[in-house]
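Presented below is the structure to which this report refers.
With one protein chain held back, the other chains of the complex are shown just where they sit.
Chain lettering (A, B and C) follows the sequence in which the chains are written, and residue indices restart at 1 in each chain.
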Amino acid sequence: MLPVVVLYFARSAELAGVRTETISVPQRITSLQLWEEIVKKHSGLEDIRDQVVFAVRQEYVLLGDQLLVLHSGDEIAVIPPISGG
Amino acid sequence: MLPVVVLYFARSAELAGVRTETISVPQRITSLQLWEEIVKKHSGLEDIRDQVVFAVRQEYVLLGDQLLVLHSGDEIAVIPPISGG
Amino acid sequence: METVNDSEDKPKDFIKLNCEKLSADEISALVISPCCGAVALFVGTTRNNFEGRKVIQLEYEAYEPMAEVEIKKICTDIRLKWPSVKHIAIHHRLGTVPISEASVMVAVSAPHRAESLEAVQYGINALKAAVPIWKKEVYEDESAWKENKECFWAKTEK
Partner (left out) sequence: METVNDSEDKPKDFIKLNCEKLSADEISALVISPCCGAVALFVGTTRNNFEGRKVIQLEYEAYEPMAEVEIKKICTDIRLKWPSVKHIAIHHRLGTVPISEASVMVAVSAPHRAESLEAVQYGINALKAAVPIWKKEVYEDESAWKENKECFWAKTEK
């Protein structure tokens, strides 16, 4: 288990009730398993399961079977649908 | 014969040596005959015969067989290739 | 607080031909509308070279009343092609224009960006094809009247 920093934005920040937190996760974890870890802490996020993606070290990662190899202190963002412009 | 005002712009003004003048022309005349009348007064314009069009009462008219029906005081412009923008 | 009623913001055309320096802020402000999310702007600027020759400055002249009529026709055509377009502004500078300064600006507002960008592109293309304005490039030793390749009657290869 290692610590990673999770960032929440827009609707995900409202549902989580927090904008930044540190959580402990396995070094090897699929992006979907990571999502499930996060939802355990913030059940309100369940609602937007089908709408979010992650950004892991500032690169987009879809929720699914993709295996993430994390490092201590990695930045992981929960990204709801964007609306810039 | 009736008086019309001829306007020259850009290269046609340089070749004619004048920017505005009044000339007398028949009421009914083709645009090509009108050009020939103008070239009689300003032979330097011969050089740009293939490059110009007229604007008669601010509407484009190509040099050719088109019959113009003119009115006293009509404004006729000699329009070399444009380069606005 | 927004007090402008949509229905009061009637489509308007802003046409200007004079020797003053052009302003992107000014023309943007003219066309912005509270019911439109998109403004597209094209700025034509004077270049410092032509086929390797150094251009010192540019001089523009216009057949002004007819140029305004032709620009108005372009505005009408834009509204036929893109009915959602709100405001259109076409400003052309005349007289001496120093290098790197704007000679022309075309700005269009519309509810959505595709129309605004397409309308601006049409507007500048049409201006180059049909509006009686002329540009003289002044080089170090001489000068030359230019020809737009879009000019609808020009037969040269330019």
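A few comments on the model shown:
Criterion: a contact is a pair of C-beta atoms (placed from the backbone, for glycine too) under 8 Å apart; a residue touches a chain by one contact, two chains touch by 3 or more.
Note that this is a predicted model, so its numbers are computed, not measured.
Every visible chain touched by the undisplayed chain in the complete complex is listed here: A, C.
When the whole complex is considered, the residue among C:Ile88, C:Ile124 or C:Ala154 that touches the unshown chain is C:Ile124.
The missing chain, though absent from the display, is touched by one residue of C:Ile15, C:Val43, C:Val69 or C:Ala144; that residue is C:Val43. By the touch rule set out above, subunit A reaches the unshown chain at residues 7, 9-11, 50-51, 53, 55, 58, 60, 62, 77, 79-85.
Listed for subunit C, the residues touching the missing chain in the whole complex are 1-2, 4, 6, 23-25, 27-28, 32-49, 56, 98-100, 102, 109, 111, 113-114, 116-117, 120-121, 124.
Going forward, only the chains that are shown with their structure count from here on.
Measuring from the averaged C-alpha position of subunit A to that of subunit C gives a distance of 48 Å.
The geometric centre of subunit B is 27 Å away from that of subunit C, both derived from CA atoms. As a whole-number value, the distance joining the C-alpha centres of subunit A and subunit B reads 74 Å. Across the assembly, subunit C contributes no residue that touches 2 or more other chains.
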